[in-house]
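The complex appears here minus one protein chain, its other protein chains still in place.
Note that the chains are named A, B, C, D, E and F in the order they appear, and that numbering of residues resets to 1 at the start of each chain.
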């Protein structure tokens, strides 16, 4: 299992729903349709969340990797 | 769909209205007329927003990529 | 219009009044007389502002690009 | 013992339970199944924690190295 | 005037009194006797200031460029 | 004495107890068994501390250099 790599999680999550943690404490949930090596991520059907509550529907959104703290398949 | 890339969102949003999230929690809404690889972004007819409320009209504005957290087509 | 680039805004704003947003939430307004690729910026007749109020006249000022969040022609 | 290196801790913790400290003060506990040179880390059976309390079950999660502050075998 | 560059302000301020803004909101005022390309700056007869009040005399001080936000001839 | 270098302190502290300051204001105390050029540090018998009080025993811990502010032999 040692040969698994962190970016495998990104690749296997393509077109699936993920939760993205952002610096500042809020999160986005949506379908991940693209990413790159900087962890820039594109979600579709995105919702912004704080403390487990949906605060806003966003549609498509590009998240800048520098602000991403974690990515979790939903 | 694996070949889609995050910057495709920027390119397809040119001359369309977008919402830009900034470090510090505020946002700008406007028509994106230019961007570069650092995610420096130029908006026209920009409005500054906080908590969903427009707080100020800004006209044209250059946003420094380092301060951008997300970009969402409106 | 795709060939427009973010730094065009800086060039076209030379010798014009601009508002500069800074990390920490305050702003400067003044006449932009110089900039470089790091977004280091020089203003003349600069005023420091917070919440839309002028808090201090500064004369000439060099703003370090690392602390700049946005630049808007006034 | 001088030839020991920090990343040895990561390697020897593969497939074991670890606690990961994150910028912002919260933590994750889970089984570390992958890491890379940037300290990007993948946990399985992850739980988010704050002040020693589990606040949320997360399943699999990719933590961005830039947000990691410490890693401790549980 | 397009050929003016931000560092010209530093050079022309050598041996003159300047105000230096620092991350965290405080400032130093003193005679700038040296600087380098990272905006590391040396002041003599430096005073630390907050909210326009002198809080401490410091004599000579080396300010790390990474913490500098602005430089203004006094 | 001019030829002494900061990393000498790390080398001479190997296998001794040190206090490590972390961004965010807390500290770790433990026996330093490894470090690297990024100031990534491994402690054994580590204790987390805040305001001089031990808040938690951690056993072995890898501290990410980016979050380290100081290292002091105990």
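In this text, a residue touches a chain if its C-beta (ideal position, glycine included) is under 8 Å from a C-beta of that chain, and two chains touch if they have at least 3 such contacts.
Remember, it's a predicted structure, so these values are computed and weren't measured experimentally.
Even with one chain removed from view, chain E keeps its contact list with that chain: residues 11, 14-15, 22-24, 28, 33-36, 40-42, 46, 56, 58-64, 66-67.
Contact residues of chain F toward the unshown chain are 1-2, 4-10, 19, 23, 25, 39, 52, 65-66, 68-73.
We take it that only the chains that are shown with their structure count from here on.
Note on connectivity: the fewest steps through touching chains from chain C to chain F is 4.
Considering the contact criterion stated above, no chain is in touch with chain A and with chain E alike. When the CA atoms of chain B are superposed on chain F, the rotation angle comes to 155 degrees, reported as a multiple of 5. Centroids built from CA atoms put chain C at 18 Å from chain B. We define each chain's centre as the mean of its Cα atoms; on that basis chain E and chain F are separated by 33 Å. A separation of 41 Å divides the Cα centre of chain C from that of chain D. For chain B, residues touching at least two other chains, in rising order: 23, 66. Viewed as a contact network, the protein chains form an open path, each link joining two chains that touch.
Here the chains touching each other pair up as A-B, A-D, B-C, C-E, D-F.
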